[in-house]
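Below is the structure I would like to discuss, written out as structure tokens.
Here the complex is missing one protein chain, while the rest keep their positions.
Each chain gets a letter, A, B and C, in the order it is written, and its residues are counted from 1.
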Amino acid sequence: MDRRVRMGMVGGGQGAFIGAVHRIATRLDDKIELVCGAFDVDPQRSKAFGKEVFLPDNRVYGTYQEMIEAESKLPEGERMDFVSIVTPNHVHHPVAMAALSAGFHVACEKPMTVTLEQAKELEQKVKETGLLFLLTHTYTGYPLVKHAREMVRNGQLGKIRRIVVEYPQGWMASRTEDTGCQQASWRVDPSQAGGSFTMGDIGTHAANLAETISGLKITDMCSDLHSYVPGRKLDDDGSILLKFEDGATGLLWASGVAIGEENGLNIRIYGEKGGLTWRQEEPNTLVAAWLDKPKEVLRTGLVDSQIAQDKTRVPPGHPEGYLEAFANLYTNFAGAIADAKAGKSASPESHDFPSVKEGVRGMAFIQGAVESSKQQAWTKFPV
Amino acid sequence: MDRRVRMGMVGGGQGAFIGAVHRIATRLDDKIELVCGAFDVDPQRSKAFGKEVFLPDNRVYGTYQEMIEAESKLPEGERMDFVSIVTPNHVHHPVAMAALSAGFHVACEKPMTVTLEQAKELEQKVKETGLLFLLTHTYTGYPLVKHAREMVRNGQLGKIRRIVVEYPQGWMASRTEDTGCQQASWRVDPSQAGGSFTMGDIGTHAANLAETISGLKITDMCSDLHSYVPGRKLDDDGSILLKFEDGATGLLWASGVAIGEENGLNIRIYGEKGGLTWRQEEPNTLVAAWLDKPKEVLRTGLVDSQIAQDKTRVPPGHPEGYLEAFANLYTNFAGAIADAKAGKSASPESHDFPSVKEGVRGMAFIQGAVESSKQQAWTKFPV
Amino acid sequence: MDRRVRMGMVGGGQGAFIGAVHRIATRLDDKIELVCGAFDVDPQRSKAFGKEVFLPDNRVYGTYQEMIEAESKLPEGERMDFVSIVTPNHVHHPVAMAALSAGFHVACEKPMTVTLEQAKELEQKVKETGLLFLLTHTYTGYPLVKHAREMVRNGQLGKIRRIVVEYPQGWMASRTEDTGCQQASWRVDPSQAGGSFTMGDIGTHAANLAETISGLKITDMCSDLHSYVPGRKLDDDGSILLKFEDGATGLLWASGVAIGEENGLNIRIYGEKGGLTWRQEEPNTLVAAWLDKPKEVLRTGLVDSQIAQDKTRVPPGHPEGYLEAFANLYTNFAGAIADAKAGKSASPESHDFPSVKEGVRGMAFIQGAVESSKQQAWTKFPV
Partner (left out) sequence: MDRRVRMGMVGGGQGAFIGAVHRIATRLDDKIELVCGAFDVDPQRSKAFGKEVFLPDNRVYGTYQEMIEAESKLPEGERMDFVSIVTPNHVHHPVAMAALSAGFHVACEKPMTVTLEQAKELEQKVKETGLLFLLTHTYTGYPLVKHAREMVRNGQLGKIRRIVVEYPQGWMASRTEDTGCQQASWRVDPSQAGGSFTMGDIGTHAANLAETISGLKITDMCSDLHSYVPGRKLDDDGSILLKFEDGATGLLWASGVAIGEENGLNIRIYGEKGGLTWRQEEPNTLVAAWLDKPKEVLRTGLVDSQIAQDKTRVPPGHPEGYLEAFANLYTNFAGAIADAKAGKSASPESHDFPSVKEGVRGMAFIQGAVESSKQQAWTKFPV
């Protein structure tokens, strides 16, 4: 039986970096087929782009509303199964609401919405409809992130004490937004990016990674956001003291001005019995340290957790990277949709992807970080 | 205009690791469509597997002969453009010859053939037909390998003096071939693998990498192959002193018994003005050292050669790996085919992939390595 | 002319780790001679230990008071020039005050005193007497730390924006203090260690390193100290948000429970034009990143600042470590004393060592960290 599922894409047309990444990620494991799209706010450009990705004319739409309406009328087995939203942030919410209302599953770029209220509304909608929702916190798709989470769950580290998570980048260390770099300009524009550049763009990934691996929720934060590059309206660096459930504490640092850092997400997590270190730029190595024996170097393809092995495509030493991690999210999501279509109760494994719950926490994290910094004081995590 | 090209696959059915890798690599950039296949020597299994990869029944064939004959009769625009050969080594030659004779381009796993003579015959055939041939020396597809080659070509290192290339692995350090691991058993069976395990399987990649980056050809070799695991008929470790054109010298080491090594291909190359170090397991870093200034860390996405930038899909710090390197080979090959179909003279860039010439040198390398070790003496490179 | 200077040691007898380190450090460059000592509170044990370090009986004293008195009566050229204090922390202040009062220069382990008031009193005393004072913040003795400081001073990084400094250790992750380990037990005893384990023992090194390299002073701190190991009276982990002069900000983390970390002091410092990374465990590498060119790997012995080269004893690639860094402090201190004895105004280079000013700031740092954590709020740096 064909378990492939059909995707419609909103946004991601000509020149849109992240749309291309989503398309590669959905092709990788051949479980998802792009069947339609509304790629651009300009219907002409949308049509033109549809050709580039080999879609028939009648499946390329001028607007997302048009797409949802038309696809709804197509028969099962032809119409799209889910909508992938890769638009600017402020469009996530309306598209997602419309798609869910029309009965389509949704995959959505992060941050999920612009405000915490929108996020809660979306969460409510997902609950009501019973539909599936993927939030693309890519980094949790790496096999060794899954393995780290397993190690914590299995108690191998003992009770968690400390979590140090960083996401330094250096590409915004000067006025990149003035160089014609589209990626840069919207990110430091409050009207498009929300209340924080660093926390919305990357800090939220770091917070999600920390909560995902540790299984602990942030409860309190004391944040200090700064804007270093002259003339910038949003912060370009921020650090946060964290408290987690069960007495764990942590540190989070995100920066756009850390010259020399590319995409330096990394996490260190320490429990009573051991510690783990993982760096996104070398994602196939996880270092495990122990109270009473030598440090171990764990490697993709050589770890013993099934959930990590299942997400590994090639033998040890053949590096898998960001696109593969991204594909891991989508492939699980596709598996869950296929299960749903087949009327099967989904396997836990196919449901292993970040969803609307993570989206709500992400928006709360951003709001809390901005608020705490403004007050220069500890604040409660907003949800 | 649709520049996508159509692929037929021979071999690579159920359980065949490398076939799956080829299929992912061809999907990644969406320039290649799998349209038909003869996936298994058992026609029933071939048919069954065709369904798994979503092919219509009538494009799944029982034998490669049948496939070539049937596809030849289909109209341009429907029939396959090239055959991808992912069978065991000894089948490469007949399939490639048949495909070329019928006018199809060919992509072929390495080693290209079993003997040097077959390799030369194939080279002759390619010349005669004027068709395109891709030999999947995957590692030359990495952006930083291309950049290293550019640095040498541009004279940044000066005249090359020394090349140290290694390909250590540890997975064959005990009797892996007795554990039911198919990958292991054929590799140490002389009837399937030829005269050498280490040199045929991995040493040939190392030699190709050295010649590709340096632009220099091996002229002499002094080899010492050994079999360490009891009962093994082929070598599982080998080292070679090398002489190259223009007075450069080198060292090549390949091993299956280097415990702790996964897929440890690495190269160091030293010229009059500088040196380079690259390791396949961390393929996004290239270290450049200079006579009179500090060592530099070059990174995928941040180097200045166009040929490397063109093969980079995501921003710096988002690691790309083995599958992406593999896709780089196929995408260039597809570009060359599309050019050929369009009657355009191909761009040099689209022709940037290893081909039949590298295949002949690879077979010569293996033959020379075995011969020199047998004689325990220096020998000339056989071609 | 003999520029060697004479040292008397207080503390550091049998079994005292740090005393042995000071003695090695003072021997390394042969500029300092141990001439007398009061090594133990037990005069018998002091005498016995004096023999082990080859001192004549009449130069081994029962108490520091006795030593200061007796040495004062010896002629110049025979009597000690300075006192090295390697006792438990609470004894630093009385010995230093007595030595200074008697006209002897002083070298002192950190933290300089137990309270900020004592520190200020000592600073006053040093000013009054005009004598020299060395505080052994060892890590600033590394050549590449000196070079990093030069790079900042020369403006190579531009205006400093961010400083991230960490000092994680893991040796206190369980109840090490119950295992008979003397090093552990006093460190978590408030009566001997003061108000904080992590900030007094290691955090103060981290703060000193940050201020030393950046040339900027901490102005505000928001601290969160925790005690994870049950039954422990002092914190064993702490993190601090920092503000520095001139708008720079920072993060400081010190821990005794970071399993897998040995002596993991490291610093990252980012300015408008570049960034630096240095790790104490691999002290001979300094990574410099730049806005617009590749990252550089700077190495001990290969950097261009004279002040770093002068503190390098062996050629590049011959690693120098902790003891050499320690010796660098003492050798400069000895040079300053020799200058003073010769009536020369000291060269700036020989005065390149941490002194009483750093000691006052260190005590203020500890006090501020404890206070801020208690209040769970931002506080001003206490001096």
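One rule holds for everything that comes next: contacts are C-beta pairs under 8 Å (C-beta built on N, C-alpha and C of every residue); 3 or more make two chains touch, one makes a residue touch a chain.
Because the structure is a prediction, the values reported are computed rather than measured.
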{"item": "Among C:D30, C:E245 or C:D304, residue touching the chain not depicted", "value": "C:D30"}
{"item": "Of C:D42, C:E78, C:D178 or C:E281, the one touching the omitted chain in the full complex", "value": "C:E281"}
{"item": "Candidate in contact with the missing chain, chosen from B:I18, B:A48 or B:V164", "value": "B:V164"}
{"item": "Touching the absent chain when the full complex is considered, from A:L132, A:A206 or A:L298", "value": "A:L298"}
{"item": "Interface residues of chain B (partner: the chain not displayed)", "value": "161-162, 164, 170, 173-174, 222, 224, 226, 228, 237, 239, 241, 243, 247, 249, 251, 253, 255, 257-261, 268, 270-275, 277, 287-291, 295, 376-378"}
{"item": "Where the unshown chain meets chain C, residue by residue", "value": "2, 4, 17, 20-21, 23-24, 27-30, 53-54, 169, 171, 261-264, 280-284, 299, 301-302, 313-324"}
{"item": "Residues belonging to chain A that touch the chain removed from view", "value": "287-288, 293-299, 302"}
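Definition applied: only the chains that are shown with their structure count from here on.
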{"item": "Chain whose averaged C-alpha position falls nearest the assembly-wide average", "value": "A"}
{"item": "Centroid spacing, where centroids are CA-atom means, of chain A and chain B in whole angstrom", "value": "34"}
{"item": "Whole-Å gap between the CA centroids of chain A and chain C", "value": "44"}
{"item": "Where chain C touches two or more other chains, by residue", "value": "287-288, 295"}
